[in-house]
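Note that one protein chain of the assembly has been removed; the remaining protein chains are unaltered in position.
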Amino acid sequence: MIANLGFGFLFIAFLISLYAIATASYGIRTRSSVFTESARIAAEVEFPLISLSVVILLGLMLSSQFQYTYVFRVISQDMPLLLKITALWGGQSGSLLFWVWLLSGVTAASFMWGKTKQMKQLTPWVVIVTMTILAFFLFMVLFLENPFERIWITTAGQVVTSFIQPAGTYPVFPSAGIGLNPLLRNLGMVLHPPMLYLGFVTFLIPFAYALASLITGKSDSQWLQVTHGWSLAGWIFLSAGLVLGSRWSYDVLGWGGYWSWDPVEIAALMPWLTATAFLHSVILEERRDLFKRWNYVLALLTFCLVILGTFLTRSGVLSSVHAFSESSIGPVFFVLIGLILVVSLGLLLWRWNQLAGSGELGSVFSRESFFLFNNILFICIFLICLTGVLFPIISEVFTGQQVTVGAQWYKSTTGPLFGLLLILMAIVPLSVWGASTVKGLGKTLWKPAAVSLLIPLVLFLFGLRSWEGILGFWLGGSALCILGFDLLRTVGARSHALHEPFLAACFRLIVGNHRRYGGYLVHLGIVLMALGIIGMEFFQVQTQVTLNKGTPVSFKQFSLQFEGLNTLTLANSNEITEAQIVVNQSDGKFFTLSPQVENYPKLSQSVTIPAVRSTLAGDVYIVLVDWQPFSTSSATFRVYYNPLVAWLWIGAVVLILGGLFAFWPANPKAVSEQKP
Amino acid sequence: MKPLQSFSRKVYSIVIAISILIEVMAVAVNSVSAQAQPTPSDDQVNVVASQIYCPVCQNITLDVCGTAACAQWRESIHEKLAQGETPAQIKNYFVQQYGDRVLAVPPRTGLNWLLYLLPAFILLAALILSVQFIHSHRVTPANSVSEVDEPTKEDRHE
Partner (left out) sequence: MNDPLAAGAAKTPKKHLPIWVFILAGVILLGFLVLLATGLLLNRQQALTLGSRVEPFSVTSFDGTVISTADLHGKTVLLNFWASWCTTCVDEAAILEQAWRKVSPDQKIVFIGVDYADTEPAARAFLQKYGIDYTNAPDLRSALSQQFRITGVPETYLIGGDGTLSGIKIGPFTSLDELMTFLGQK
């Protein structure tokens, strides 16, 4: 009964979305604010309504109502409370409902808070755009992937799932559920999908305002200014989501890596690439009235990529470890993509000549040129990723041959471009708006560049011979040197001019310009992450070895000794096998690592849980190989040494903090002074 | 020469020939077994396995795949390495058995050339378009701001 209520709320929400579209359209035509207001209120009401539905589903899940198909599939009694809540997005239909909920939340928030609230002229069009997207998703949830479906059994003994009881069937009340896939029973599952989905969904707002601005023909930058906060927030969530996914993969999957260039990972990376380019090109429109049309392109493209990525992930078109089980929502998603692509492209081309900016580029070495290069690089990387993701589809459609585009192709095509971005990121803080010459730039750069040359020197003296490693570290190091130098110079100038003590000047400077110094902090985070990436990509060492009890084996600067393993059975009948390995370091100290294998006999599946010892210099990472026989006297392990990988996570935290700092509104007095 | 003598000569030469043949074969067999690979280590198997994708799983290479089928494939890589096959030969065998999708990158035949050419094309197009953009948006000489060698304090604070 209560499930019917949950479905009912969603159905009403669907009708309201149609109502909002119709009312807003009518209000626009008749220029009547009564109708447009009603449409806006309808859009705001969606959120509490859908929230009720979500609460009901959660209630069903937490009270183990296994007669509902979704509950049966993702919940089992032995799952802790936190995982049961997490299971809301653990399966296709639940995660679609979660999407719908977030969409409605973001839409309501944009009408109720912040600068977007004030853009009255665009509101009706934004209502139409957001409610159309919501209507599509609600349609999918209501009629194709219904989380409130029940399990029935026919008189012939066949099991059927459906929302309405089919004729000649009886209800089924299973006593236990299957539960989440063991690989998903992890903290990563609690954090990664919500962050990622929030990131995706937030880009609906810049998209909607960009479209509204194109439709109404307003050629000023207001749409950009009011949605800037949303774009930044979306970028922060998306970055957090990607990093969390990466960390989860590192912690659980046991292949010692953090990014496998899997098509679904790339589907989430592509909007991040265009969003990052967008955050930079926005600055160019604000400061130099350049890239006006390009900003429309990026705002529209980012959300289109979000929908495209979601389509590719959920429709079964891509072959991937992340792919959801196949479903019938593919065609509906396809119609949605077609619609938003056609509308976006059509409007963009229609208004193209009316939107030109008046800005001009200074010299090729001016700051605006560097921003241009930055955007070009990001877009090239994005297009290359798109090629790689689409190529297996192209191959299968045109030649019938299935092919794989593996990590190596992506690394060799995008690697150099990321390197160029790192160089650019290093130089830009010292570049100047307007004209600039090579000589001028060189004059400012030579001091920090000279300091940075110490880095390859020191590395070489320490015995590093890999040229990629030296180059990579030098690039990162010089970015830091230049950043530091610029900060020192600016603070020094300020403290000298205003007669402030150095530290106070530093503090006031940073606090007075959130966007700029938040951006610098983000760049610092990137450099630290680059450190970790270089360590992993060029210096990771791994081996698979069978250890016998009592016989130590040497691996890099460590000596590994297998001490034995023991198995214990948990209350939920899972078996955990834990191996003990003593790792002796060359300086005499030692530590113990305990990689585990957890066997879920009810699901005939087992997961390996790696044991990791993390230091700033590198991680020792050991996995108990569960496809080889193991006993108390010998077992097979995969052992990795992952240099510098901790910096990847540290850098990510710095990146997020930088983003948050940039996002944080400064006090109004200082706002007018803020220029990146 | 008397017929009996020439006959015994023939027999003699045949015996010599056969013993030489046996000797040569013995040496050849010895040298083959001397060249035979020692049992390949797990790492050697994994190096090859990491270049081959699992035919039935989704986007996983054979060295990290945990299924029973993958274990069988690693076993066959192990056997082939022990018999002296090169990684290229092993990869070829997998392609013949399961198709091109087991390779990390498609072979450079037919339509697959698109995959290798497109990145270069994208970069080229980007270069051309950006040059065009810079050119069309360049500050004209009559309007140019006087070139600044040192960034001013104002510029830096902004």
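Descriptive notes on the structure:
Should a chain be cited, it is by its letter among A and B, assigned in written order, with residues numbered from 1 in that chain.
In this text, contacts are C-beta pairs under 8 Å (C-beta built on N, C-alpha and C of every residue); 3 or more make two chains touch, one makes a residue touch a chain.
Predicted model, so just to flag it, every value in this text is computed and none were measured.
The chain that is not displayed touches the following shown chains in the complete assembly: A, B.
From the options A:A42, A:L60, A:I151 or A:V317, the residue with contact to the chain not on display is A:V317. Only one of the listed residues, A:L58, A:L191 or A:I393, touches the absent chain: A:I393. Seen across the whole complex, the unshown chain contacts chain B at 55-56, 67-69, 72-73, 76, 95-101, 142-143. Where chain A meets the chain that is not shown, the touching residues are 311, 315-317, 326, 330-331, 334, 337-338, 341-342, 345, 349-350, 352-354, 356, 390, 393-394, 396-397, 400-402.
Here is the rule we go by: only the chains that are shown with their structure count from here on.
Centre to centre, using the average C-alpha position, chain A and chain B are separated by 33 Å.
Residues 254-255, 260, 262-263, 290, 319-321, 323, 359-364, 369, 372-373, 376, 379-380, 383-384, 387-388, 391, 394-395, 398-399, 401-409, 413, 430, 432-437, 439-440, 443-444, 486, 489-490, 493-494, 497, 542-546, 608, 626-627, 636, 675 of chain A touch chain B in their complex.
Considering their complex, residues 42-43, 46, 53, 57-61, 64, 66-68, 70-71, 99-106, 110-112, 114-115, 118-119, 122-123, 126, 130, 133-134, 137-139, 143-151, 153, 155-158 of chain B touch chain A.
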